[in-house]
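Only a single protein chain was left out; the remaining protein chains are all shown in position.
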Amino acid sequence: MTDLAAVKAALKTQAVETPSWAYGNSGTRFKVFAQQGVPRSPKEKLDDAAQVHAVTGVAPTVALHIPWDKVDGPDGYAGLAKHAEERGLRLGAINSNTFQDDDYRLGSICHPDAAVRRKAVGHLLECVDIMDATGSKDLKLWFADGTNYPGQDDIRARQDRLAEGLAEVYARLGEGQRMLLEYKLFEPSFYTTDVPDWGTAYAHCLKLGPKAQVVVDTGHHAPGTNIEFIVATLLREGKLGGFDFNSRFYADDDLMVGAADPFQLFRIMYEVVRGGGFTADVAFMLDQCHNIEAKIPAIIRSVMNVQEATAKALLVDRGALADAQAAGDVLAANAVLMDAYDTDVRPLLREVREEMGLDADPLAAYRRSGWAEKIVAERVGGQQAGWGA
Amino acid sequence: MTDLAAVKAALKTQAVETPSWAYGNSGTRFKVFAQQGVPRSPKEKLDDAAQVHAVTGVAPTVALHIPWDKVDGPDGYAGLAKHAEERGLRLGAINSNTFQDDDYRLGSICHPDAAVRRKAVGHLLECVDIMDATGSKDLKLWFADGTNYPGQDDIRARQDRLAEGLAEVYARLGEGQRMLLEYKLFEPSFYTTDVPDWGTAYAHCLKLGPKAQVVVDTGHHAPGTNIEFIVATLLREGKLGGFDFNSRFYADDDLMVGAADPFQLFRIMYEVVRGGGFTADVAFMLDQCHNIEAKIPAIIRSVMNVQEATAKALLVDRGALADAQAAGDVLAANAVLMDAYDTDVRPLLREVREEMGLDADPLAAYRRSGWAEKIVAERVGGQQAGWGA
Amino acid sequence: MTDLAAVKAALKTQAVETPSWAYGNSGTRFKVFAQQGVPRSPKEKLDDAAQVHAVTGVAPTVALHIPWDKVDGPDGYAGLAKHAEERGLRLGAINSNTFQDDDYRLGSICHPDAAVRRKAVGHLLECVDIMDATGSKDLKLWFADGTNYPGQDDIRARQDRLAEGLAEVYARLGEGQRMLLEYKLFEPSFYTTDVPDWGTAYAHCLKLGPKAQVVVDTGHHAPGTNIEFIVATLLREGKLGGFDFNSRFYADDDLMVGAADPFQLFRIMYEVVRGGGFTADVAFMLDQCHNIEAKIPAIIRSVMNVQEATAKALLVDRGALADAQAAGDVLAANAVLMDAYDTDVRPLLREVREEMGLDADPLAAYRRSGWAEKIVAERVGGQQAGWGA
Partner (left out) sequence: MTDLAAVKAALKTQAVETPSWAYGNSGTRFKVFAQQGVPRSPKEKLDDAAQVHAVTGVAPTVALHIPWDKVDGPDGYAGLAKHAEERGLRLGAINSNTFQDDDYRLGSICHPDAAVRRKAVGHLLECVDIMDATGSKDLKLWFADGTNYPGQDDIRARQDRLAEGLAEVYARLGEGQRMLLEYKLFEPSFYTTDVPDWGTAYAHCLKLGPKAQVVVDTGHHAPGTNIEFIVATLLREGKLGGFDFNSRFYADDDLMVGAADPFQLFRIMYEVVRGGGFTADVAFMLDQCHNIEAKIPAIIRSVMNVQEATAKALLVDRGALADAQAAGDVLAANAVLMDAYDTDVRPLLREVREEMGLDADPLAAYRRSGWAEKIVAERVGGQQAGWGA
């Protein structure tokens, strides 16, 4: 039997980090459809994120992306952190970007030219400086590095360069800071990607040391990959640093988490819970692109989807499951898991929210807030935020 | 035994259409890396295409993309056609674009709003007007239409809208004009795509009539799809209108044709030859993006790769193959096919080129021409061509 | 708003056909694990199927597979039909088998040797004879035909042979009889499969005539294929004959329907309902292999999973959905669909069952029936049914 009070208590502790870039414009190589009311600055992104946290109560931190969220001027990142704090938020992981300068055409930290590698490592070190300024704990590294054609570069030499660059950045990490290394099957590279799978990320993190951990982006796998297996394995190895949640039907579609395969999301969250990963040591981050839908409501919906999957995972009757597994009763074991999944947890989450002093329906609360109309009216002119410096 | 003289004769008749957009900049959603010397106008694209034809002798036509190649002014498309003719080229297929206006966020010809559909159909009709002006035979239709989320729109209603729009455009086609309908598994839509597979394209073309034909883009299939089977089937049905050649490791990578799986390209060309498709009724077009490599040499290389695959396909000893197939001798039949594939056809193609009065080595000829240096020096300032109006 | 009474009424009319072979042993190429109590004859399979119908109330028919269910002797198929009728069942689709004779090493209806093709067509005609005897309406055709190596046989010639053979069988169909043509991406053929996708099946059925319809086996697609799109398209074309339901993570895993991706099953059932396919004209059949789990409870569970997906599909508020779609409100439209999916329909189905005079919990009812123990005790000796003649 599951202890409902404990489930509710756990759900109240949940923290989902939203990404600053999801509040800005995004698209595909074919088109970026601009939307009205999109933030024009990091502070405006935080303003939007504050709305998400206000109605969900479980989105207290915001990931930054450098240089998209680069701030200059007298108060700099301290001012940004203060802006966040005044809105009930904290700044979260710092995401590096070594793919948008012309220099990075053939890679960054793995580039054949040492000067480009130097520049890339310099950027990563600067990101640690920013972490010092913002109090961020995690440096999240995703490298677009790779090649498009067989023979274009030497696969192994690129691994050597990668290891060397990562080591330098690792050495710079301070107490309580971590490096989260993300892997991705492909895109924007189409033949090799220098960190293509969890095994590669794991092998590098293992050599770097305990501050290096693997990040699982749920959209970065080959078709048919069992992601919850990877989650279970990384937790068993003590190497799961966190998630970039989103969902996909085909490639790295970056849709709202839970939109494409809610059962998979539940299975992932079950392995998180089962493996002792539902703690502050595992960062639960979103990484989505809201290309055609309204952005803030989409993020609220995503947070709610994570909550629902988590609630179902927490509801699994683990004693009954263990008994059925030990007995080798395939159908009974599957039924225990499915019983939790088939449960409609929305009433439970409404209760949780009310007990947290929130509206039971975050989307309705957001709609009533008038924020959507306000930003459309006020954010006129200027340069909308997007995937650019 | 294959007749080498006949093979050489066939190779001399080959015509590969290059796409105007491949001469311009392209990239991924993460970055478009600009290159030096990139054309700034449709005429400059034709100038580059003329270089490709000059050294290969088999790239006499250039596909246009509207509005990227839209020309205004007194001489308009007639002037463009004349510019082409003066360089030994002709204008090829007209490619429509119904994905880059803000109106098309939820689709074009399948959009839920009739006004947007009207606009999209209007564009397609305008493309037929351009065909009349340029003398182009083919209207190539690729629709980015689709949805990102389950429930977003009604799958079937979108098919109805598609059928209605296509019918209006079909009715507008003149004598000798064709509509080539392209399918694509996904991207930029991530849940449904309105023409996702050859079956859907085929079903629509069948109802439209004989002027509607299916285009096979070699990068637009699900993993594991047997493309040559589709080619054989469409030829058998009389519905293969042409190809968009490129290659891929993962999704629609749009790499140089033959770069990822040259054996697949050979098998495709074999089915073309075997099915009687090596004629002017099947359009052999490239559709590639040269994101990180030099563009003109990449196109030359692609044309050469198509030639090599074609040469190998023509070299298949079809009598021996038929005998082994009839005998049910699996290994012997496979060996006949592989014998052609394993042949190094580069010497044969060098001969073909020399007999055509060309340099045996097109890439060396291009390098010697000084064109690359010339365009870098001369094309300074202005707006480089890319995926934008 | 959905009309709950109408939903319940619809659910009471549902009919799911179970396959005789699912009651027998099955496995992989590595091992068939025999189970205790497995039927040794077609009649014993029907006895098991009767248990499934007894507790679910919605599994009134049983598909036969020839020759696995071949019966000889004085009363033959009429006796089998009577055996079924006495247990409240009817005999369903006749499934042909042209893959288990040594003659079929290189194919059956597409074999290069006319004698083998003759034999295969003879078998299919015999299946129609059996339909006449059993009163079955549907002839379900799945062909293992294909090739393993490039060049092994001529793709197009095989299509010609396929068309010829199908035409002969089609001509033999009586009034009210149909031919359901199934497609499959691969397995047991590994290079080409002669009916690999819905497009190929559709093209053949179209030429054959109205009695030829396509069957969608949910496990027979390439990764990433949108099955509900195919369902919607085939319904729009009037060519959806039925389903072989099962589920998969990788290939044709033949797991219990709904086990791998319950959200996909819901989306499929939604398209069925939306497209007017929830009628007797579309056959809802299971095609599963219970390799390691108890077979009868697995089938009961599968039937229940189909019921739950159907209930959710029927609960979709189609008016609200249409409004949101027409308004282009991506999130609202998705939310309407998800609201139905997230509903726990198990209480509703318990009500439906009780109103049908059944136990609210079919699996508990089956357990209490003692049938499992009875067949283990009584079915001793003899040859257990499996994938063999």
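As written, the chain order gives the labels A, B and C, with residue 1 at the start of each chain.
As a convention for this text, a residue touches a chain if its C-beta (ideal position, glycine included) is under 8 Å from a C-beta of that chain, and two chains touch if they have at least 3 such contacts.
Keep in mind that what you see is a predicted model, and the values were worked out from it rather than measured.
Remark: the absent chain touches shown chains A, B, C in the intact complex. Set against the missing chain, the residues B:27, B:67 or B:224 yield one that touches it, B:224.
The residue touching the chain not shown here, chosen from A:100, A:233 or A:247, is A:233.
Within the full complex, the residue among A:122, A:174 or A:224 touching the omitted chain is A:224. When the omitted chain is restored, the residue from A:75, A:102, A:154 or A:355 that touches it is A:154. Contact between subunit B and the absent chain runs through residues 223-224, 226, 249-250, 259, 261-263, 292-294, 297-298, 301, 308, 330-331, 334-335, 341-344, 346, 363.
Contacts to the hidden chain, counted on subunit A, fall at residues 105-106, 112-113, 148-157, 159-160, 185-186, 191-193, 196-200, 202-203, 206, 221-226, 228-230, 232-233, 235-237, 263, 267, 271, 274-275, 321-322, 324-326, 328, 330-331, 333-338.
Mapped onto subunit C, contacts with the missing chain fall at residues 26-31, 33-34, 99-100, 102, 104-106, 144, 148-150, 185-188, 190-191, 223, 248-251, 253, 255-256, 259-260, 291-293, 387.
The rule is short, and it goes like this: only the chains that are shown with their structure count from here on.
Where the sister copies subunit A and subunit B meet, the same residue numbers recur on both sides for over half of the interface positions. Subunit B and subunit C, compared by their mean Cα positions, are separated by 40 Å. Each chain gets a centre from the mean of its Cα atoms; for subunit A and subunit B, those two points are 38 Å apart.
In subunit B, 106, 148-150, 185-186, 191, 223 are the positions where the chain touches two or more neighbouring chains simultaneously.
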